[in-house]
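The complex is shown incomplete by one protein chain, all other protein chains being positioned as in the whole.
In this document, chain identifiers A and B correspond to the written order of the chains, with residue numbering beginning at 1 in each.
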Amino acid sequence: MLNYQYYPITHPDKGAGGKTGNWRLVKPVVDLSRCIGCKACFLFCPESTIIIRQDGKVDVDYEYCKGCGICANQCPVKAINMVQEVN
Amino acid sequence: MSLGFRGVLNRNSLYSGTSACPGCPENIGMRQLGMALGDNVVIIVVAGCSSVIQGMAPKNSYNYPVLNIAFAAGPSAASGMARAFKIRNKKVNVVVWAGDGGTADIGFASLSGAAERNEDIIYICVDNEAYMNSGGQRSGSTPLGAQTPTTPEGKKENKKNLPFIMIEHRVKYLATASIGYPMDYMDKLRKASKIEGFKYIHLLAPDPFGWLFDPSRTAEVAKLAVQTCYWPLFEYEDGRLIVNNESLHCLDRKTRRPLSDFTSIQGRFKRMSEEQMKKLEESIENMWERIKKFYYS
Partner (left out) sequence: MQMKVMSGNEAVATAVKLARVGVISLYPITPQTTIIEKLSEMRARGEIDAEIVRVESEHSAMAAAYGAAISGVRAFTATASQGLLYMHEMVWWVSGSRVPLVMVVATRAVGAPWNIWNEHTDFISERESGWIMGFAMNPQEALDMTLQAFRISEDERVFLPVMVGMDGFILSHTKTPVKVPSQDNVDAFLPPRNQPYIIDPENPIGMGNMFQPIEYMKLRESINSAIINSEQVIKEIEREYENVNLEGDYSILNPTYKVEDSEYVIVLMGAWSGDAMEAIDSLRARGKRVGMLRIRYLRPWSEREINEALRGRKGVLVLERATSFGRKSGPLYLEVKSSLDLNKTGSVSSVIAGLGGVSVSKRDIELILEKFIYDVETGKEVENYWYYPEKVKPIEPRIPRSIE
């Protein structure tokens, strides 16, 4: 009887907008030798795709990164470069 | 939970894969909110970009309990919600996340009513200075001279000064913030969450696709806005106005960074005439005169 009840409820999850990594034209590449672990890129990334590693430096989640370039723009030591996407 | 610097929490409020444009300032603002306030938050999202950014069912990009609501209803729904949590004896931060269209225009009466009743909520106006979700049409919060789809020759009216209007409501706490200054924004959020009563935070969110600049420069533009004194950073509490450190150089005309540094990198000001630019500079000068009068009194 109650299988007719359906409510407009959603649950927090990744990828609500799809596999947004496919949107990229350029992608950020982190030069770990220059990265000082200041986490400025983490503070400004609009997609939560900057991941903090154990050693305090950063990685990029390429599955969802949209390639906006804010991380590269904000890095104080220019450790991130925006590189052309190959595919 | 702390990331180990300035009390920034490692609390992910935004799951990757949102429907936002690349470089979206609202997303930056939402992430920084999570880093400041942690778990105990309920968000009421008023119609706007953030309604769509949450993505499609069955998923939701916001890692918070979220109530999506009609345009004019945000602050009043938050009032009811705040009272409900009071009855249930739960200390919860009820946050209204509304755009400038929903605050300056259609939701203004609701905002004014909630402020007058001193409801225990945090109201965040995410200001990208237009109705960005529907394509960037002008709102009451669009600045003078800005080109938008509904003001092709540049807006002829001044930007509605919401912080001053809310100060006149004698709210418990008011602050302006910018996503380019996350530590300042997070401090203000944390302060607001400890105060009981109506708190208003006006957050600058420069939109690359509406203001016409490269998305990688979103944070840079948010900083420039403050440095060129276009966007003042100040707080209001207990009848006193405090100009924050990042804006102190604006008090003296001589130490202000030229406004053209801010307007020249945005496509929406490209067609602005010299007269409009002068008017814009004048309005900013007037704003600072009023801030100074209040600050020094």
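By our rule, contacts are C-beta pairs under 8 Å (C-beta built on N, C-alpha and C of every residue); 3 or more make two chains touch, one makes a residue touch a chain.
Just so you know, these numbers come straight off a predicted model, no measurement behind them.
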Open item on the list: Given that one chain is not shown, what are the shown chains it touches?
Closed with: A, B
Open item on the list: For the chain left out of this view, which of B:V52, B:I167, B:M183 or B:L212 touches it?
Closed with: B:V52
Open item on the list: If I consider the whole complex, including the chain that's not displayed, which of B:R88, B:K194 or B:K254 touches that chain?
Closed with: B:R88
Task: Contact footprint on chain A, counting only the chain that is left out - done: 1-2, 4-12, 16
Open item on the list: To test your reading of the contact rule: which positions on chain B touch the chain that is missing from view?
Closed with: 39-42, 44, 51-52, 54-57, 60, 62-70, 72-81, 83-88, 90, 92, 109-110, 112-113, 116-117
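The working rule: only the chains that are shown with their structure count from here on.
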TODO: Using mean C-alpha positions as chain centres, tell me how far chain A is from chain B in Å, no decimals.
DONE: 23
Open item on the list: With touch defined as at the start, can you tell me which chain A residues reach chain B in the complex?
Closed with: 8, 10-20, 23, 39, 43-49, 52, 61, 63-70, 72-74, 82
TODO: Going by the contact rule at the top, pick out the chain B residues touching chain A in the complex.
DONE: 3, 5, 8, 10, 12, 14-20, 22-25, 27-28, 31-32, 35, 53-64, 179, 182, 214-220
